[in-house]
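Apart from one protein chain that is not included, each protein chain of the complex appears where it belongs.
Here the chain labels run A, B, C, D and E in written order, and each chain numbers its own residues starting at 1.
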Amino acid sequence: MRVDDRAYDELRPLIITRHFTRYAPGSVLIETGNTKVICTASVEESVPPHIKNTGEGWITAEYSLLPSSTPVRAPRESTRGKVGGRTHEIQRLIGRSLRSIVDLSLLKERTIWIDCDVIQADGGTRTAAITGSYVALMDAIQWLRNKDMIKENPVLNSIAAVSAGIVNGVVLLDLCYAEDAAAQVDMNIVMTGDGKFIELQGTGEEYTFDDEQLTEMLKVAKKGIREIIEIQKKALGIV
Amino acid sequence: MRVDDRAYDELRPLIITRHFTRYAPGSVLIETGNTKVICTASVEESVPPHIKNTGEGWITAEYSLLPSSTPVRAPRESTRGKVGGRTHEIQRLIGRSLRSIVDLSLLKERTIWIDCDVIQADGGTRTAAITGSYVALMDAIQWLRNKDMIKENPVLNSIAAVSAGIVNGVVLLDLCYAEDAAAQVDMNIVMTGDGKFIELQGTGEEYTFDDEQLTEMLKVAKKGIREIIEIQKKALGIV
Amino acid sequence: MRVDDRAYDELRPLIITRHFTRYAPGSVLIETGNTKVICTASVEESVPPHIKNTGEGWITAEYSLLPSSTPVRAPRESTRGKVGGRTHEIQRLIGRSLRSIVDLSLLKERTIWIDCDVIQADGGTRTAAITGSYVALMDAIQWLRNKDMIKENPVLNSIAAVSAGIVNGVVLLDLCYAEDAAAQVDMNIVMTGDGKFIELQGTGEEYTFDDEQLTEMLKVAKKGIREIIEIQKKALGIV
Amino acid sequence: MRVDDRAYDELRPLIITRHFTRYAPGSVLIETGNTKVICTASVEESVPPHIKNTGEGWITAEYSLLPSSTPVRAPRESTRGKVGGRTHEIQRLIGRSLRSIVDLSLLKERTIWIDCDVIQADGGTRTAAITGSYVALMDAIQWLRNKDMIKENPVLNSIAAVSAGIVNGVVLLDLCYAEDAAAQVDMNIVMTGDGKFIELQGTGEEYTFDDEQLTEMLKVAKKGIREIIEIQKKALGIV
Amino acid sequence: MRVDDRAYDELRPLIITRHFTRYAPGSVLIETGNTKVICTASVEESVPPHIKNTGEGWITAEYSLLPSSTPVRAPRESTRGKVGGRTHEIQRLIGRSLRSIVDLSLLKERTIWIDCDVIQADGGTRTAAITGSYVALMDAIQWLRNKDMIKENPVLNSIAAVSAGIVNGVVLLDLCYAEDAAAQVDMNIVMTGDGKFIELQGTGEEYTFDDEQLTEMLKVAKKGIREIIEIQKKALGIV
Partner (left out) sequence: MRVDDRAYDELRPLIITRHFTRYAPGSVLIETGNTKVICTASVEESVPPHIKNTGEGWITAEYSLLPSSTPVRAPRESTRGKVGGRTHEIQRLIGRSLRSIVDLSLLKERTIWIDCDVIQADGGTRTAAITGSYVALMDAIQWLRNKDMIKENPVLNSIAAVSAGIVNGVVLLDLCYAEDAAAQVDMNIVMTGDGKFIELQGTGEEYTFDDEQLTEMLKVAKKGIREIIEIQKKALGIV
């Protein structure tokens, strides 16, 4: 039995609130169980040096835990003077995932900054960040189109992410922190709305897994992704 | 006439929501007009080196703007690798203000971390942070007392803060960002519930002010502080 | 009775030595009691990014304690790799104060760097830095005028600063370190030569103050400022 | 046809040289095609704070590119003053992988530092680093056993890593840099000697992949891993 | 008798391997006894700010110890976040030495980066780095000439370096680590192929030295330099 009485392949309650703050063109609060992340999409009219003068745009992501988001206060990375390895890994994943569904040449020479700030962390913050950022990105794109700053929709697909894992030998969907801490295998899956993989990251934690277990984790993850995509659609008013 | 039709000595609507997040013993969302700050109070069972072995406790504050909190995205200080001068100034002010109303010896050798994370910035974030942090601090103290970790109430007084300023030669209370940007004089006042000053910081922005203007700014500030103290009391259920 | 037998509203001996070093256009040693600060004004023919192409100039300040300036050696901020909060606060105050008396548009696109290096610290270093920097600034401006680099005098007013405070319930002017360490209230006041406020920063150190005490501190501060302005004038040969 | 005439499921020539340098207990040069990585294992008689007094040991990895290892010189991270996101990601992967096959409690309170320094980079540096580090680790463990510093063999399994990917729609094993740069999907697989997964990281580069493609990539990867494990065994003299 | 049975004025075996790695135009492995350094010369088509628009080129050097190069693992400077004093000193010496034998105006506005990465350290790494970098530089210059990027040979002289010292009162040439650690005087000498000094750095380690000892150290150093120059010539195929 799971901590919160869910079935092994059941998502936590997922709530997506758009227009959570007022200044960024896209601003979403995503809540999945006790995990809460503010995902915003801001537009900057310039691009990083490595793509300057290519005519293409860029999407980049930053991720941060508020110090009070975790049961034990997490020291601020600004105070420590450097961004840690885990944060680097997560923000690279978010940025890469969102870029994979956008035609950057249609964005023109501008950058969309995705900021994912976790205000409450109960496992699954990186997948929640991807799921929520997609909605924020859609709002920012609509804002750009309303202002006639871009002509065509550069978003080629929808995207959502979820975790799966193995706890006590049992495959589970959407791990909360207590499950994640006890997991033998932890896997994060990012998929498109039409059921293709974008990212697959599975890690045995002092444990290994075989083909059969991989297949089962992918199965529950796909079920979860399908449900999340529906909730994103409702939040965006696409039915 | 003010941007939002307020009288010159009128506060913006002030809403204090306790228990905003679930892990920190004190967690408050304070909203004053469009300014929104999450203020939390966390407890750590150790103290900084300079007061180790004195038997006293410590209260320290950190302040940060979420990148998307401002109309133009503010780069993250963790990414820049250092905390800027303005942030240093503000978090020192918050910490100093809260320490001035607490008997640190009653806290014993522990630190209360105050984290003020601005999720929407429309002027007055530092004063809102102080006002909200007081409520978060009260909840953290109650949590410590409930757990019998401290015997006596170390909080000696209530505290609130507000800004006043001069715009186009007119004294105004509680400046929003548009007013603040145009202000000739900007003053932040921190006071106790019984009407004494804790901090007074007035700055002429390429402008000077005289005794009469000072007196008038202090007058509206005191009125504002009195009203804020009432709202804090209601939020805390003290009537 | 004060440590050094001064009356409660008496300044420490104040000596201003111009042309203390030979390379900066303005170079002043200011001594106020045992506090000694080298204040220099250097000219750079460019401006920071945020005012580039505005046609305006800029004044910025940096402040540092020599490690041996204090009774206990103060670690060097260059070695620690970052500038501390107190230093940030002080150098922002100095820069802001000086900018408030200068018409930056008359400076044209150049920066005046104010460097305040404390070689002996016995309280009141930040106010001494402002008082001395004004004289160094005047010399740098004269140097620019002698070289015909600016036509009109951009300095609109004189400026001086002093501290006041409350020690054992008594209001005192110009606190030395021993008094400052024991102060219940510490206030720094920056004023123009014609008696207007530029900055007012009052802090209760685990103590509060009321209107009457504020009024009395301002009274002694104004007396001090008037005397300092006279000493600046003599140093500059303006009688 | 591949750049170097290999079959789609063919490894690059793989050479493992033990005792490459003389001071670290384990020191391996691994060459896979033009990719060359020095992997060393050093022993330190202490552990990081988070496991102090648990009686357990630790394995941690650092990874670095020599500036001249790439066709265009890569600036040194020590000079830039910080370790980049890609480096963080890779060294976390190496450390996690090696820890997963070691019983850390048998190591006792000591740390094994794995250093992977790439002297020539032609794709697949992170998988070569894992494959080579396993051999260096085995030598360091033998060194510890020879000195009677540990009694039992803490290494529970062998480990090897390889990349697979999709280029122009075709699944390929062990991508060189030119293939990697053109890849639609890039996957890194870490497996044990008995054919279980430890890590699986697949990324669509502005591309997605489906179940069938995943299955095919895993198939060639397993073939590659089996061959690498044999080469490791020969290098270690285990037949 | 010396640790390795050498005569007091005898060099350690010196082996220079060109084309050690394939991407940098100059890439040398220099081995002197157990000291092994990879020296590469890379070309960048730009120059540092301080010589921009002078028409001249630049040569700069970076030096690093691989963590496993020393008997006790040396923490990585990238991880520590800053380059230490010893490294600064060495890389400044290497760069200055090489610049002194090159007509920088003939290089045109480009930079040659010299990277010296020590993979095994047994004393004399800085002098080996200079000796090896000269060969790498020659290869990079030839590469530039082959590509017609420079017309004339900008290298005016050959250069080599060696250490001498005093151990137990005896002058020795080319100290290994054990000798260096016990040395009373440690001297590094950089000379041209025609026997002139470029750098001379002698240090008494809690010891002093007189004219006679200086003369004797210079004598053995000159003998060593002459032999090294011959080995460089053979490596470069100049007979």
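For the reader, a short list of remarks on this structure follows.
Assume a residue touches a chain if its C-beta (ideal position, glycine included) is under 8 Å from a C-beta of that chain, and two chains touch if they have at least 3 such contacts.
Remember, predicted model here, so these are calculated numbers, not experimental data.
In the full complex, the chain left out of view touches C, E. If you put the hidden chain back, the residue from C:I59, C:V83 or C:A235 that touches it is C:V83.
Only one of the listed residues, E:E45, E:D148 or E:D210, touches the absent chain: E:D210. Residues of chain C in touch with the missing chain: 21-24, 27, 34, 36, 38, 40, 42, 44, 62, 64, 66-71, 73, 76-83, 87, 113, 115, 117, 119-120. Considering the complete assembly, chain E touches the hidden chain via residues 82, 84-86, 88-89, 91-92, 96, 99-100, 157, 187, 191-192, 195-211, 214, 218.
One rule holds in what follows: only the chains that are shown with their structure count from here on.
Comparing the contact residues of chain B and chain C by number shows a mostly shared set, over half of all numbers used being common to the two copies. Rounded to whole angstrom, the centroid-to-centroid distance between chain A and chain D, based on C-alpha atoms, equals 28 Å. Shared contact sites, meaning residues of chain B that touch two or more other chains, fall at 81-82.
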